[in-house]
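In this view, the complex is presented without one of its protein chains, the others remaining in place.
Moving on, here comes subunit A:
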C-alpha cells in the first residue's frame, strides 16, 4: 500500500526496490531486440569490427535491400500472409462450428466427440510430422501452399477454448431464439457469435501468432524458395549469406518479428489472456 506522502527514505526504497528491478526486467527483454534493430541499420564495416559502437555511425537501409535481393523476401512475406490468413480464418470457423455443436446441439455421442478433441489437444504436432509428410507428399502437396496449410487445419485448441466459453453463456439466450423459430445457423451467427466476440478474438489472435511463427512443418514440406514462408526463408538467408553478414540477417529477422510485434502491441491484452487461459482458477 502506498503511503499518501512518501518520506525521502521511502522514496529511495521505492526506487531501489521497485523501479530498479522493474527497469532491469524490461531492459533484459528490450536490449537484445534493440540490438537487432540497431545492427540491421549498420553497414558491414561497422559490424565486422572489434570496436563496438552502439549507434550506427552511418545508418543505412542497405541490409534490407540485400536481404530482399539475395532471397525472394517479398514472396516469403506474401506466402506467410496467405498461409496465416487462410489457415487462421478456416481454423477459427471450424472451432466456432464445432464448439457450437458440442454445446448447443443434441447429439447422442457428444461426450465421445469431445473426448476425441480433448485427447488431440495432448498429441504434440511434431510427432505427426513424418506420417503427415508422407501423406501430403503422396497427395502432391509438396511445395504447395495448401500442403503447408492443410495438416494444421483441424483445431482442438480453438474448439476447446470456445466450448468452455459457450458453456458459460446463459441458456435462456438460445432458448428464446429457439422459441422464435430461429434455426441453429441463425442462432449461432445472430446470437452466440456476437456475444462471444472477445473470446473469438482471443482464439483468432493466438491462432494468427502460431501460424505466422510455425516452423517445423513448412521447413519439411517445402524446399522451393517460391513457396517458403518467412521463418523458413530466413533460414535460407542464413545459409546464403553465412553468419558473417550479420547486418543482413538482423534486417531479415526484424522483418519476421515486426508484424507479430505490431499485432501484439495493439492487441496484447487479448493475446495474453488467451495464452494464459486456464492457468488461474476463478
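In this section, a contact is a pair of C-beta atoms (placed from the backbone, for glycine too) under 8 Å apart; a residue touches a chain by one contact, two chains touch by 3 or more; residues count from 1.
Heads up, the rule we're going with is that contacts and distances are computed from a predicted model.
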| item | value |
| --- | --- |
| Protein name as given in UniProt for the chain not displayed, "SpoVR family protein", "Fumarate reductase iron-sulfur subunit", "Carbohydrate ABC transporter membrane protein 1 (CUT1 family)" or "MoxR-like ATPase" | "Carbohydrate ABC transporter membrane protein 1 (CUT1 family)" |
| Sole residue of A:105, A:176 or A:195 that reaches the chain not shown, by the stated touch rule | A:105 |
| Options A:69, A:128 or A:190, residue touching the unrepresented chain | A:128 |
| Chain not shown: contacting residue from A:177, A:209 or A:222 | A:209 |
| Residue ranges of subunit A at the interface with the undisplayed chain | 1-2, 14, 18-19, 21-22, 25-26, 28-30, 32-33, 35-36, 39, 47-50, 52, 94-95, 97-98, 100-103, 105-108, 110-111, 113-114, 116-118, 120-132, 134-135, 150-157, 159-161, 164, 167-172, 184, 206, 209-210, 212-213, 215-216, 219-220, 230-231, 234-235, 238, 243-244, 246, 249-250, 252-254, 256-257, 260-261, 264-265, 268, 271-272, 274-282 |
